[in-house]
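One chain of protein is taken out of this complex; the other chains stay put.
Right, subunit A next:
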Amino acid sequence: MKAKAKWSLVLSFVLALSLVLAVCGGSGSSSNNNGKSSNKLAKDQTLNFAITADIPTLDPTQVTDTTSNNVVQMTMAGLTRMHNNKFEWDMAQGEPEVSADKKVYTFKLRDQNWSDGKPVTAQDFVYGWQRQNDPAAKPAYNFLFASVGVKNAAKIQNPDDPMYGKFQNLGVKALDDKTLQVTLEQPAPPFFYSILSQAQFMPQREDFVKAQGKKYAQTADSLLYNGPFVLDSWKKGSGWTYKKNGDYWNKAKTKLDTVNFKVVKETSTAINLYKTGKIDEVGLSSEYVDAFKKSNPKEVKSAVESGTFFLYINQKTNKNLKNLNLRKAINAAIDRDGLVKTILNNGSVASNSVVPAGFVKGPDGKDFRADTPDGYPAGDAAAAKEYWNKAKKELGISKLELNFLSQDSSSTQQLNQYVANQLKKNLPGVTVKINAQPWANYLDLNQKFQFDLAFSGWFPDYQDPMTYLDMWTTGQPQNTTGWSNKKFDSLIKSASTGTADVAKRWDTMKQAEKIMMADYPIAPLYQSGHTWAEKPYLKGLNYPSYGPEIDFSRAYILEH
C-alpha cells in the first residue's frame, strides 16, 4: 500500500511538472518569436527532417519519383533551377543565344567544379543527356526529352524507328568546354527553361560514370555533385545527410550547413519526434491537423500542390457510361467541398477542371484558371438527380451497379467510402462496389479497363497546362476512359506543334479544356494540398507546386 501511494505521488508530480513545462515551453517559443533575437541567424544551421521513405535512386537516369528528384535537385545543378515556382539560371550564365527560327539555343556555361574538383563542362551535359537516351543505361523517364521536343529524341526512343538507340543523333552538342548547343524539332515551348531544372537534364561525367560502373550512384560517394549541397552520407533505410557545398557558385544564398533526413514510416512517430524537438518540421496527415491547429496554431502551414485527383469514367467497356447525362450525374453527385474539408482536411481544394489553379501563368501574366476560377461544375445534388432521371429514361434502366476501382492505402480507403456514399445517396438506384487494390495491381486493372470508375491522380511532368491535357487525346495510354473527341485532338495537336505563337497556343489549350469538360469523360475531385507544422525559428522552407518537392535550398534557422 505504502509503495503504491508513493508511486502515485511521484506520478502526479511528474504530471504536474510536465504540464508546467509544456506551458513554459509554449510561451517561451512565442516570446522568442516577438522578442529581439528573432532576426538573428542561429549559430547552428542544422535542419532536421523526417521522411516516409528512403531514396529510391540517386542515378539521374533512373529517377522517376519525387524523393529522388528532390535529392538530385538539391545536390546537382542543371542549366536552370526552380525556386518559388520560377526558374533561375544556374549552370547557364543567362539567356541563351537563340537562332532566328527559334530552334537552336546556345548556352554559355558558368565556371563550376564537380565535387572532385574537376570543372563541369558542356561535354558533361552532352554525355548526361545522351545517357538518358541510351537503351544500355536503362533510362526510366526519358520521354521528357521528346515532350520538350529535343531533336530526334522521339525517334531515338522508339524501338520501331531506324534511329532507335542512336543517341549520338540527339540534338545536343558541345561547341567548346563552356558552350552548349541544344537543337529542337520546333520553336521551344514556354516550359523549355523550367524543364531543364529536372533530374533528367543534369550533367553527368563520362569518365566517372564509366569508372564507377555498376557502383555508380549506389552510395553517397559514388556520385559527383555540383549543386548547393553535397550528399555527405546515405545510410540506407535510416536516412541521409546533406552538407553545404562550399564550392557552389551561388553559395552565398545557402544558409544551412547541414540537413538531416531521417526515414520515419509512422506519422505518430514523426509527430513525437517533432514534439520532442528532434525534427524541425513534420507533415501532418488529416487526423492530426485539427489537434495541431489547437495546440500549436502558429506552427501549422499549408500549401496547395499541383496534383489533380479525379475519377476515370470508363465508357469504352461500359456502354451505359457512354451516356452524357449519366456522366454529368456522376459529376454533380459528389460534394467536393465536403470531401476536402471532412475527409482530406490537409489543404487540398475542390476541383472541377483538368488543369489545376496556381500552377502556371500564361503570356498575359495571368494564371491558367484566371477566367474560370471554379472550373466547370456540373451542379449540385438536385442537378445530379435531374441528370440521373434523364439518363435513366435515355438508357431505359432503373438501377445501375458501378465497379469503383481505387487504392487500398488507409487514407484512400476513407475517400473510397465517401465517393461511394455520395453516389449512392444522390443517385437513387445506383450501387457502388469498391475494389481497393495495391498500386501495382491498380495500374494493371486500370490499363485493362476492368472498372467503371477509377480513382486516380496526376502530377505534372513539366510546368505547362499540356502536361495535364495531352494525355486525354485519342489512343493515349493514360486515357483509360475510352473518350475520344476529334475537335479536342486537333486542338491539342495544334498547341503541341504551334509553339511559335505563344498567345494563340495558350488560348487553344483553354479551348481544349473547355471542350473536354463539356463532355465529362472524367469527374475531377480535388487539387492536392500539403499541411505541415514547422518550428517558429525555421524560415524560408517552401513546398512549390513545380520543382523540388521540398525546397530547403534557401531556408535558415533563427536563434531560439
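We adopt the following convention: contacts are C-beta pairs under 8 Å (C-beta built on N, C-alpha and C of every residue); 3 or more make two chains touch, one makes a residue touch a chain; residues count from 1.
Methods note: contacts and distances are computed from a predicted model.
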item	value
Listed names "ABC transporter permease", "beta-galactosidase", "NADH-quinone oxidoreductase subunit K" or "4Fe-4S dicluster domain-containing protein", with the criterion being the UniProt name of the chain not displayed	"ABC transporter permease"
Listed residues A:118, A:210 or A:236, member touching the removed chain	A:236
Selected residue (touches chain absent from view) among A:213, A:297 or A:477	A:477
Full-complex contact with the absent chain, from A:275, A:424 or A:539	A:275
Residue in contact with the excluded chain [from A:324, A:349, A:383 or A:443]	A:443
Subunit A residues that touch the omitted chain in the full complex	14, 18, 54, 56-59, 62-65, 68, 135, 138, 140-141, 143, 157-160, 217-218, 235-238, 262-266, 268-269, 272-273, 275-276, 278, 438-447, 456, 461, 477-478
